[in-house]
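One protein chain is absent from this view; the other protein chains keep their places.
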Amino acid sequence: MGKSYSLAEIAKWVGGVVRGDASGRITGVSGIEDAESSHITWLSHERYVPMVRACRAGAVVVPERFGETPMPALMVADPALAMVTILERFAPPIPRPAAGVHPTAIVAASAKLGRDVAVGPHVFLGDDAIIGDRTVLHANVFVGAEVRIGRECELWPGVVVRERCTLGERVIIHPNTTIGADGYGYHFTGGRHVKIPQIGTVEIEDDVEIGANCAVDRAKFGRTVIGAGVKIDNLVQVAHNVRIGPHSLIVAQCGIAGSAQLGRGVVLGGKVGVRDHVVLGDGVQAAACSCISKDIPPGKKLMGYPAIEYEQWVRERAKVRRLPQLTDQVKALIERVERLEAAANDP
Amino acid sequence: MGKSYSLAEIAKWVGGVVRGDASGRITGVSGIEDAESSHITWLSHERYVPMVRACRAGAVVVPERFGETPMPALMVADPALAMVTILERFAPPIPRPAAGVHPTAIVAASAKLGRDVAVGPHVFLGDDAIIGDRTVLHANVFVGAEVRIGRECELWPGVVVRERCTLGERVIIHPNTTIGADGYGYHFTGGRHVKIPQIGTVEIEDDVEIGANCAVDRAKFGRTVIGAGVKIDNLVQVAHNVRIGPHSLIVAQCGIAGSAQLGRGVVLGGKVGVRDHVVLGDGVQAAACSCISKDIPPGKKLMGYPAIEYEQWVRERAKVRRLPQLTDQVKALIERVERLEAAANDP
Partner (left out) sequence: MGKSYSLAEIAKWVGGVVRGDASGRITGVSGIEDAESSHITWLSHERYVPMVRACRAGAVVVPERFGETPMPALMVADPALAMVTILERFAPPIPRPAAGVHPTAIVAASAKLGRDVAVGPHVFLGDDAIIGDRTVLHANVFVGAEVRIGRECELWPGVVVRERCTLGERVIIHPNTTIGADGYGYHFTGGRHVKIPQIGTVEIEDDVEIGANCAVDRAKFGRTVIGAGVKIDNLVQVAHNVRIGPHSLIVAQCGIAGSAQLGRGVVLGGKVGVRDHVVLGDGVQAAACSCISKDIPPGKKLMGYPAIEYEQWVRERAKVRRLPQLTDQVKALIERVERLEAAANDP
């Protein structure tokens, strides 16, 4: 990367205290196992504590009261937050199209571009689309008519945003994700499924990030809403008229069916399914692979198929694991009762 | 939207009867909860009946014998079907590329375009591709060599249809979906997986709709077939040599493994998995998140992992939920039998 800083300089970025030699040069960031002597690493999880001893890093970021380390330590209140800053400083630059419209892009005459918008090669921008200042549209992005995108957004290659959807500020959408395709709605009549027009839109609020190859459907009418600060991983399905509350986390391959409502700060582990029209209260957390089929009050932790409260699931699971013994106990009981009955009948 | 119709006019579109003032102007369609006084709404589900009372809509579409409503009611035999018509009339226009070939599209000299075909910006159309009348190819669509697409189809941005696949009439494919990629087939020999050529195609029949970011693989040989009127949601996997019978519904994130055969009118809820070579009879219905691992006769309803008949699943689930009590009962029995045995041995 070519970058090099002393540990003392790095400590200043993050407001930390160096224990040991602060003059060593650091040229990169690595995980504990891969770190070389000019790298800085950190303790991301307690389970890695034993690894610090075998680690060859030139420095390690640790919590404030962390014990002895074989290399200089940078002690901070919140190692994970410090690492965000350190990673940003060491990050290689992300290549982006230059501000302006690439000559191969197709931009409607009525589209309105803010200051320093970057429109990459082969981008399509429809009638009356509005793009905020400093937003970046990478190559091959499709932005439909009347779409409004706020400031400082980034849409990666292959993203499709269909007509009339809106994105707030600082929204990031990763490659090949589709925003605003028709919701899945049919009415069965005369032996066939008649398509129900999907005349609504998608509204994505500020600071949302959506992973690669996701699908967020437009509403039947009204809006599908992704709340402020929501972070969605890859390959996630968000159906028509879903509402996801602010600062929720939706891990990869989740599927949220039509008109489901998620509260604020909901966390869905990978591959979770949420049934249509279900309401999840604020702060609900569901373990990976759960299938949620009914309304859940705020703050509950869920697991299972169908999802139930996590502690109940653990209890049931333990009982199922003991079923072979329980079956044996019942078998033995039957024999003992038979003997008792025989003795009672034939004293 | 700028559109405005009297309730009397709307009643004529759908053959309904107005109860109350038929002269009110209607400017849009909304859900029961969001409706404003110039909107029309409808009763989509019995569970919403209580909401009609609190609803502020200017009119509501209801079934013929529906009770009193606080606003004028449009009574029809089939409210959902009436709403299809009403939504179509109020729908804002969907922007599409104009008929003709956009100057940035790459169209093989041997490709044959029907009347009023629209080929959008940066589309690729391979040798000997045939596109039917009035079909629309949005920006960035890829249509391989010798592909045949029928009349009045619509392929949204980023759709890829590889060589020699065929689409019937009125087929809709949503953004970033892939049709005709190689099936997943290898033969393990000499310590590595040798690729088995996938020389077949995909055949999509009339009136099929396929959601965003799906993958429908070409056959190893012969054809992968999506039957007439099938509706597929987003992020669905259809493997090589699968056959889906007419008018089936495949909800989001389902995966159908190689050579599985689905009958007519099969319904798979979200995230259902179907094992390779399995045969599902006509009208089989599987609840969301089921994993189907064996052949299923027609008409069965399924649930579970592995999927079993729905009623059996409900019974088993109830028993598992009672396992803690059952365990306690067995524990108490053991103690009672021990006391009986002690009494019998020591009379």
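Going in written order, the chains are labelled A and B, and every chain counts its residues from 1.
We take it that contacts are C-beta pairs under 8 Å (C-beta built on N, C-alpha and C of every residue); 3 or more make two chains touch, one makes a residue touch a chain.
Treat the numbers as computed from the prediction; the structure is a model and nothing was measured.
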| item | value |
| --- | --- |
| Touching the absent chain when the full complex is considered, from B:G222, B:G283 or B:P324 | B:G222 |
| Among A:R19, A:H187 or A:H247, the residue in touch with the chain that has been omitted | A:H247 |
| Residue of B:A8, B:M51, B:A181 or B:V279 touching the missing chain in the full complex | B:A181 |
| Which of A:G20, A:P63 or A:P175 contacts the chain that the document leaves out | A:P175 |
| Residue of B:A8, B:V279 or B:L340 in touch with the missing chain, whole complex considered | B:L340 |
| Touch residues of chain A, complete complex, unshown partner | 28-31, 34, 78, 80-81, 83-84, 87-88, 90-92, 94-95, 102, 104, 120-122, 138-140, 156-158, 172, 174-176, 207, 209, 211-213, 229, 231, 233-235, 247, 249, 251-253, 270-271, 288-289, 304-305, 320-321, 323-324, 326-327, 330, 333-334, 337, 340-341, 344 |
| Absent chain, residues of chain B that touch it | 104, 106, 122, 124, 126-127, 140, 142, 144-146, 158, 160, 162-164, 176-178, 181-182, 184, 186-187, 189, 191-197, 199, 213-215, 217, 220-222, 235, 237, 239, 241, 253, 255, 257, 271, 273, 275, 291, 293, 305, 315-316, 319-320, 322-323, 326, 329-330, 333, 336-337, 340, 343-344 |
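Assume only the chains that are shown with their structure count from here on.
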| item | value |
| --- | --- |
| CA centroid of chain A to CA centroid of chain B, Å | 25 |
